[in-house]
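A single protein chain has been omitted from the complex, and every remaining protein chain is retained in its original position.
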Amino acid sequence: MTPGVEPLEESAVDESPIAANADVVKARQTVRALAQQARLSLVDQTKLITAASELARNTLTYGGGGSMRVSIVRRGAKTGVKVAFHDEGPGIEDMELALTDGWSSGKGMGLGLSGARRLADEFEVVSTPGKGTRVVVVKWAR
Amino acid sequence: MTDRVPILKIGDVLLVSIQVDLEDQMVMDLQEDLSQRIVDTGAQGVVIDISALEIVDSFVGRMLATIAAISRVLGAETVVVGMRPAVAMTLVELGLSLGGVRTALNLEQGIGALRRARDQGPVQR
Partner (left out) sequence: MAQDEPERLLRLLSDQQEQIVAQWVRKVTTTLAGRLTPAEVQQDLTELYGALLAAVAQGSLATRQEAYGEVRSLLTELSRNRARQGFSPTETAYGLFALKEVLEPFLSDAAHLAAYLQFSRALDDLGLYTVETHAKTREEIISSQAEQLLELSTPVVKLWDGIVGVPLVGTLDSARTQVVMEKLLQSLLDQNATHAIIDITGVPSVDTQVAQHLLKTVVAARMMGAECTISGIRPQIAQTIVALGIEFGDITTKATLADALRHALRRIELQSATAGMGGTA
């Protein structure tokens, strides 16, 4: 997130593991609940939940499992939802490649990171090869 | 124990209605079951109803494309119906194209599309 911007207030934090397929479904439900609480429009909710779904699957498939942290955030007059994924997997070797649309190291349509970035208002990814990856997305209510 | 997605036969069309968030195993099962039913019944068309899905991510998108491809190899055309506006807008934003998968607004239009497809051949997008 850019420095020099108003501070971010966080509340209603929910942390949960992403260890199995069932957790991806649960993750969607958790994000939906908070998105509704933050009064995101239906389309924005859908976009955020879809982004979270992509990232949760990434965490599971490429990160070897990890955790998700969802919270309601406020910056000034804006309210939104922040979803953060963390794993201690192999990390991303080539970040630029990973962020290119349609890239994936596995099979199938790999749109996880680039897709999530397009769907969210704010996006941040930090990865250290061999150590792990952290992805954070924020969607603001209009 | 995972439930299996029910497959209904309406004339020479098979109807699959996706009601819940599908997990990996259910998707595998569905592909298997559907392939078997197409062969057993000689079905010419498959309608996948996603009107109950609030979220379609790349995993689900892949599943739909795969089912369409498998069905085509087995001689049946597929149409996906009932996509919600919010889902359509999200897919566009996501950059996920369901290229090669025919879509229609609802069951009625879907069956009409299958009829036309039979006459015209595979969809060109």
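In this document, chain identifiers A and B correspond to the written order of the chains, with residue numbering beginning at 1 in each.
Quick note on the criterion: a contact is a pair of C-beta atoms (placed from the backbone, for glycine too) under 8 Å apart; a residue touches a chain by one contact, two chains touch by 3 or more.
No experiment lies behind these values; they were computed from the predicted model shown.
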item	value
Positions on subunit B where the hidden chain makes contact	10-11, 13, 79-81, 83, 85-86, 88-89, 91-93, 98, 102-113, 115-116, 119-120
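Note that only the chains that are shown with their structure count from here on.
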item	value
Subunit A residues within the subunit B interface of the complex	21-22, 24-25, 28, 42-43, 45-47, 49-50, 53-54, 57, 101-102, 108-112, 114-115, 118-119
Subunit A-facing residues of subunit B, complex	21, 23-25, 54-59, 61-62, 85-87, 89-90, 93-96
